[in-house]
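Note that this is a trimmed complex: some chains were dropped, and none of the rest were shifted.
Per-chain residue numbering starts at 1, and chain names A, B and C are given in the order in which the chains are listed.
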Amino acid sequence: MPLPLNNLGVVKRNIVRPDRDAVAKLEGFGSATVHEAMGRVGLMKPYMRPIYQGARLCGPAVTVLLHPGDNWMMHVVAEQIQPGDVVVGAVSAECSDGYFGDLLATSFRARGAKGLVIDAGVRDVRDLTAMQFPVWSRYISAKGTIKATLGAVNVAVVCAGALVNPGDVIVADDDGVVVVPVAIVAMVAEASAAREANEGEKRQKLAAGVLGLDMYNMRAALDKLGLRYID
Amino acid sequence: MPLPLNNLGVVKRNIVRPDRDAVAKLEGFGSATVHEAMGRVGLMKPYMRPIYQGARLCGPAVTVLLHPGDNWMMHVVAEQIQPGDVVVGAVSAECSDGYFGDLLATSFRARGAKGLVIDAGVRDVRDLTAMQFPVWSRYISAKGTIKATLGAVNVAVVCAGALVNPGDVIVADDDGVVVVPVAIVAMVAEASAAREANEGEKRQKLAAGVLGLDMYNMRAALDKLGLRYID
Amino acid sequence: MPLPLNNLGVVKRNIVRPDRDAVAKLEGFGSATVHEAMGRVGLMKPYMRPIYQGARLCGPAVTVLLHPGDNWMMHVVAEQIQPGDVVVGAVSAECSDGYFGDLLATSFRARGAKGLVIDAGVRDVRDLTAMQFPVWSRYISAKGTIKATLGAVNVAVVCAGALVNPGDVIVADDDGVVVVPVAIVAMVAEASAAREANEGEKRQKLAAGVLGLDMYNMRAALDKLGLRYID
């Protein structure tokens, strides 16, 4: 059988999900902390915004590749959702159409989905907000879509500039959306905890008026580079 | 008398407004439902956003054509507002200036306007929010405008990519702004009602865990196109 | 000693701050009023948005020039903050990175800063909102920055299209960010008060149904330009 030229038309049923405990450990951290803990990689583009303030989630990705103006595969991905999953939608070209609304949200929630991240548009945001179903999207648009073309489910996708493999953990909040590769979830959780432990003390010092210049010992380095104070 | 080359400098006083009952029937529906009911046409571009969450309105358009940096015609259109109307502002070139603030909102409301849709900027959004005067705009900007050039009132305009004839009904909410041609308002209201009636049952099934794949009988069609499930 | 080619690497410690009373007089006015009072100059581009609705501030600028992906000078500027100051950050090229989060906000607040205006990204917006630390920025992004390059503090900067000299007063709210040159703060406060005094009466008339066309005596001018009413 010839190798297919691409993954279109494929639904992968079994994906490697991360250890539940590791996900649970990541859950408390914000996207900024996790992104730092990873070494500043894996962030989606900042145009991805939550549809309501305060939305946040953490869970493994099931991925779906869609085409402009066509949300058929959203129904296909619904069947692959397991409790705790986050659906990640990528589109083969930029499209502002509303791929997702309250009916699909009802279905996704019934399957146990924690939320949706989609590099396209969504609609029914009033209802989604009332449901407290968290969504990060590029656009909000009342425009619906057709159901005509095959995409793919649980293949690697590029969503908002970030590579997402099925099973990677999505951490999203008001600051944005970070993708944690499945293989390093536990490590990133630890590194995040280490960062945060560290921050409490710093916060206290800064609140007391200590300058970052002193707390981080920056003065010598700045001086060496030639920083000059003038009056 | 020679035919004028364009409508600049014209104020049309008598426009055909839709039947009040038909507007009332449309009033309950969201922009996404109405847009679907119309066959997915008539939506303004998704950059049109409400200045506060939860804003919504439904009413016939009185239109105004403006020029960059000049809001003079906003005062001219004010006189043409009848209770229940929605003012729709288009600009002859993109401009982020604040064409509308709390004084004009006071005037518009005194005339009975339900709200404003404008493909430009507005200001005083804190006051407008306090007044609960709903506005959809492309920009928010503190910058005011001059009063120097003639535009037009109640001519056909293109606003945010959609054609609006005076009297067309504007349906706007968090999902965007839809334009319903005056001739089909009653039909669209009916079609919207039909859609919505239909949705309650679907929502219930989906909430119970039925998949869209089954509810909409999609499996055969997907299979025929070659969708492959792999493990 | 040769004249340096630019101000990079310079921190100016003593800047001319405006009279406190003059700043206090400006404090009550919105950015739209102040911008009008100045003759419609000095507004930053409308892409500058508050991270939470209702944010507002008024205070003298301490400025900082940063480089893409590098927030080192944010620590240097912290030391130059005096109570009531507003930090204004410009970047030598567009960058969406998060230059500022809750730790720096803690430090800035400890120094007495009223808020931040930055032509780049910020993060930890949930925390900043909880702190009610007002920030106007172009982007929100979880991505942090490095500390490698010298910028400058308290030099003239261009921030979001507006020239800001240290000591200029920043007036910011939901409508945007205006820069008032230090030399004219008192005059602008007076002119703002005059405008606002004037507005109460106008608002009342408009609320009573008087048209702007009549209140501002616009009909003759419109007629002279050829405005035609048709039926």
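What to note about this one:
We adopt the following convention: a residue touches a chain if its C-beta (ideal position, glycine included) is under 8 Å from a C-beta of that chain, and two chains touch if they have at least 3 such contacts.
Keep in mind that what you see is a predicted model, and the values were worked out from it rather than measured.
Because every chain is the same sequence, the assembly can be counted simply: 3 are drawn, and the full complex in the file has 6 copies.
We take it that only the chains that are shown with their structure count from here on.
Remark: rotation between chain B and chain C after Cα superposition is 120° (nearest 5). With touch defined as above, chain C holds no residue shared between interfaces to two or more other chains. Residues 30-32, 34-36, 40, 43, 45-46, 49, 53-54, 173-176, 178, 199, 202-203, 206-209, 211-213, 216, 218, 222, 225-231 of chain C are the ones that touch chain B when the two sit in their complex.
By the touch criterion given at the top, residues 9-14, 52, 72, 74-76, 78-79, 96, 98, 101-104, 106-107, 109-111, 121, 123-126, 129, 139-144, 147, 150 of chain C touch chain A in their complex.
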